[in-house]
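Removed: one protein chain of the complex. Kept in place: all other protein chains.
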Amino acid sequence: MSMKRINQFFGCILLTFFLFMGYTARTTLTYWTEGSVIGPGSGYFPFWICVILSGLTIYWLIQVTIRPGEKIPKDFIPPRHEGLLVLAIFMDMILFIAIVDYIGFPVAMFIFLMVMVVALGERTLRHTIYYGIFSVVVTTFFVVVFGRWLEVAFPKTGIGILKTLGL
Amino acid sequence: MKVEKCRKRFGVLLATAVCVAVLLMVGTVSAASWPDKSKILTMYVASGAGGGSDMAGRMIASVLEKELGMKVVVINKGGGGSQIGVTEFLSKSGTDGYTVLCANTPVTISPYMDPARKATYHLGKDIQLAVGYGFSPCAVAVKKGGKFKSLKDLVEAAKANPGKIKGTASGPMVQNDLSMVLLNKAAGVEIARMYFDQQGEQRAALLGGHVDAEFNNDFELIGGNKSGEIETLAIFDKTPAVTLPGVKTAESMGYNVHMAAAYGLGFKTGTPQEILDVVEAAVIRASKKAEMVESFQKIGLGVKVMTGKEYRAYWTGIENVVGDVVKGMAVKK
Partner (left out) sequence: MQEILNGFSVALTAGNLFYCFLGCLWGTMVGILPGIGPLAGTAILIPLTFKLDPTGAIIMLAAIYYGSQYGGTITTILMGVPGEASSAITMIDGYQMAKEGRGGVALTGAALGSFIGGTFATLCLMLLAKPLVKLALKLGPPEYFALMIVGLAMATGLAGKSMVKALIMTVFGGLLALIGMDPMLGTPRLTFGSVHLLEGMELLSVVMGLFGISEMLLSLEEKARPMIKTKLRELIPTRQDVQDSVKPIVRGTLIGTVLGIIPGLIPPVSSFLSYAIERRSSKHPEKFGHGALEGVVGPETANNGHASAAMIPLLTLGIPTNPVMAVILGAFIINGLAPGPLLFEQNPAMVWGIIASCYIGNIMLVILNLPLIPVWVQILRIPHAYLMTLIMAFMMVGSYSANNSIFDVGLTIFFGFLGYIFKKMDFPLAPVALTFILAPMIEKSLYRSLVMSQGDISILYTRPISGSLLVLALITLIYFSTQKKVQVVRSTGVDA
């Protein structure tokens, strides 16, 4: 696979997205309004912006197709270990938003921190203990500073046991 | 909102008294156990921090904290003209009475009266109103020393130049916008409606002469009125407001327009009526004390208590007004 192919592939994804948005705007929204409110309706700008975007993307697609292909830059594809790391951290973040409403902020934050720091750090027992302490301290910091002092309303748990523990 | 310790103690005493009174009156266990003072009352304010609705919410939160003797935590959840906040309130709230919504006509109404907004709730179905507590009439102001000296001047000018006289409001279908629509209807004119999300932008457009009139809530006009930048022409209420001394009602000038923001408290449908009664009684009791009246006056918000029933009736009236306007808009689309 060359950079040309990757560019073409990416351009097609963008184009599909813009066409879809433009189509949605044209079909579901009012294009022009008359009466007391004069002028462009709610669908006017979305439609034309999508038209412009699609045009630009097609131009870019032609450009990358005509031009001689470049080599794939060295840092484009991450090394295996690092790539997996990025994926793991992504999953960790998604896990956090998936569970936080059910198990409450403190526990979810602790899990998030623990997973990430372990993924990045060294895997020895001694370090794991350090990581645990770190996660507890940081979670407490958030709960106290953001939750108490700054009155941020973090999600609360709905689970009975955690509730009685005051988390 | 932190309350001083001595006041808290006083509040606890009071609330105990309330509980005993309710226990005697109703005699049921479920109602008597509310409020459980070890719990927290969560209040949803469906607007961002710092605005008029937020102020109104925070004020009543401190009142409830004192009267009920329990901690009240305000959650700001702005956006979508209150639709986001109300939707979240309904999804997070139980019927145990520990989550309360700071409702606000007509802002809370507009989303579900407009079918395009696809609101998942409707007041009659999902929310029970406990009490109304705050009231802020809409008013219209012009630049001081400008061409308009009275509401009549403004209306006459609008009649002579249809569509050329411009008024500001903070957004479509909020109280200020509705007051303009109603004035247009009552006077048979067409004042063009221009929206500015921030109050500062409205005032700048007015003082810069880009618009002719600012339609706003009375508390937003107090400062400009006092400093002599603007002149309030009329107030859209049945009686003049203390916040704007010397300003007459539009009704007295022959334009039958009434529009205001009315703040109240609501619970999710299914909450026991006894809990609503306790809240209603607490607010009524507080409203008779100088403390609440004075602190409300400071931010320019009038105390106007409506019982749950009265507030409901008022609400239905506004629903009809909003409904008519939405229908009118649909025709013009």
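Letters A and B mark the chains in the order given here, with residues in each chain numbered from 1 onward.
Note that in this section a contact is a pair of C-beta atoms (placed from the backbone, for glycine too) under 8 Å apart; a residue touches a chain by one contact, two chains touch by 3 or more.
Just so we're clear, the structure is a prediction, and the values are computed from it rather than from any experiment.
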Listed residues B:Gly94, B:Gly124 or B:Gly171, member touching the removed chain: B:Gly171
Chain not shown, touching residues in chain B: 1-2, 48-51, 54-55, 58, 62, 75-81, 83-84, 87, 110, 114, 116-118, 120, 163-164, 166, 171-173, 192-201, 203-205, 207-210, 219, 222-229, 295, 298-300, 329
Where the unshown chain meets chain A, residue by residue: 6-7, 10, 14, 18, 21, 24-25, 29-30, 33, 37-43, 45-46, 49-50, 52-53, 56-57, 59-60, 63, 73, 75-76, 78-79, 82-83, 85-86, 89-90, 93-94, 96-97, 100-101, 109, 112-113, 116-117, 120-122, 131, 134, 138, 142, 145-146, 150-155
